[in-house]
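Presenting subunit A:
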Amino acid sequence: MILDQLVWPLTWVLAALVLGPYLLAVLDGLVARSLGPTRGPGIWLAPLSRGAWWLIQHTNVTEAPDGRAWRLAPALYLALAAGGLALVPWSRTWVATDIATSLVLWGSIEALATVVIFLQGWSANTHLTLVGAYRYVALGLSYILISMFVLIGVALPAESLALTQVITSQQELWNVLRQPLGLPLFLIVGLAITFRGPFNLADSTDLAGGTSADVSGAQRLVWEFARSAMLVAFSGIATTAFLGGWLGPWLPGPLWVAFKMLAVLALLAWLGPAFARITPERCVSLMWVVLLPLAFVDLIWAGVEALL
Partner candidate 1 sequence: MTLTTVLLLAAALIGIGIYGALSQQSFVMLMMGLELILNGVMLAAVGFWAMSGAGAPEGQLLTIVVMAVMAIEMAMGFALVVAVYRGKQADVTEAIADLRH
Partner candidate 2 sequence: MAVSWLARLAARAPVPVFPALGMRGEEALYRLALSPDIKRVDSPRHASLLLVAGGVPPSMQQALRRVHDQLPAPFTTLWYRSAPLVELPQAAVTTVDSLDALPGALVESHGRLLRNTVGRSPRLLPDAPPHPWQGLGDDGHGGEGMMGGVPYGRPMAMPPTADLRDGLALDILTFRLGPFFPLWPPGFEAEVTLQGDIIQQFSVRSSPFPRALAPVFHEARERPVAIAVLERARARHHLQALFHALHLAGLEDLARHALRLADTCPSGDIVLLAKWFTAFERRLRRRGFFVLHLPKCGALRKKQAESQGGFAARAAGIERDVRAEDDGYRRLAFSMMTQQAGDTRARWRQRLAEIAQSFDLAARAQRDDMHTAQTDAVETPRGAWHDTRPKDTSHLLEDLLPGLEWGEALATLASLELAALSPWPREEPAETPEEGAA
């Protein structure tokens, strides 16, 4: 009983938590290789050797940081990512946390991620990190609405806020086809929640690394790891909400989920570096004036479709 309901879910969630970011790093390496020559220890070893260097490097301290919050922030970000992964249903029975409102719980994870990223930049008490933190909050407060509208869109046909129900409602047709605007909008949310590519407002180059500018060593390792883990969790939710989760012929459900997650990750790894970083002001306008109305359209579409 305990083994079945506690140990086994723990094992697979933690395995996904460790393997996922590693695979994402490998995918990132592949994308980088396709964009230009890279050398080094090879695609499979590169993430490990980078991590090893972060473990060796000493962790930096600033003059008067909010020390506890500063160390907590990466760990909390990781915990949020793990929480997100726990929500992903791998098959009808393989669900670590199958509650009636798991869709909303993911929304809260997004909201809390903003807090944690802000905390990381704020706590260092240095100038560039502070600007990065505030800039990210502008983004974080903007994308959350889009994400919520899009997710409500998938909840309409499911008549439930549980992710398992969302999957069973896609029995006939996946949401990616049924609500064509949903997945593209949601992918933008994924880039924003992990501040990658065009939405890298937190750790951007113009701030010499932004919230990470004064972070080194093991803290940076945890931070980058958590950032990848969050994207993995996001890909799990995207898979569930739009790509039919475990649904698929021939193969067992969990394998389907894993494949679909990898596909989403690959897409995001490729999309991320493809675009220039957007300026914060333009980002907020884009989110509210363009993408949010598009999310409305998506919701209306989903609503009409669900009633037909």
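As a working rule, a contact is a pair of C-beta atoms (placed from the backbone, for glycine too) under 8 Å apart; a residue touches a chain by one contact, two chains touch by 3 or more; residues count from 1.
With respect to how the candidates were assembled, all candidates are chains of the complex that A comes from, given by their letters.
These numbers were taken from a predicted model, which means no experiment stands behind them.
Asker: Taking the stated C-beta criterion, I'd like to know which one of 1 or 2 contacts subunit A in the complex.
Answerer: Selected candidate: 2.
Asker: Once bound in the complex, which stretches of subunit A touch candidate 2?
Answerer: Per the stated touch rule, the residues are 32, 35-41, 45-46, 48-50, 52-53, 55-60, 63-64, 127, 131, 134-135, 197-198, 200, 204-209, 212-217, 220, 273-282.
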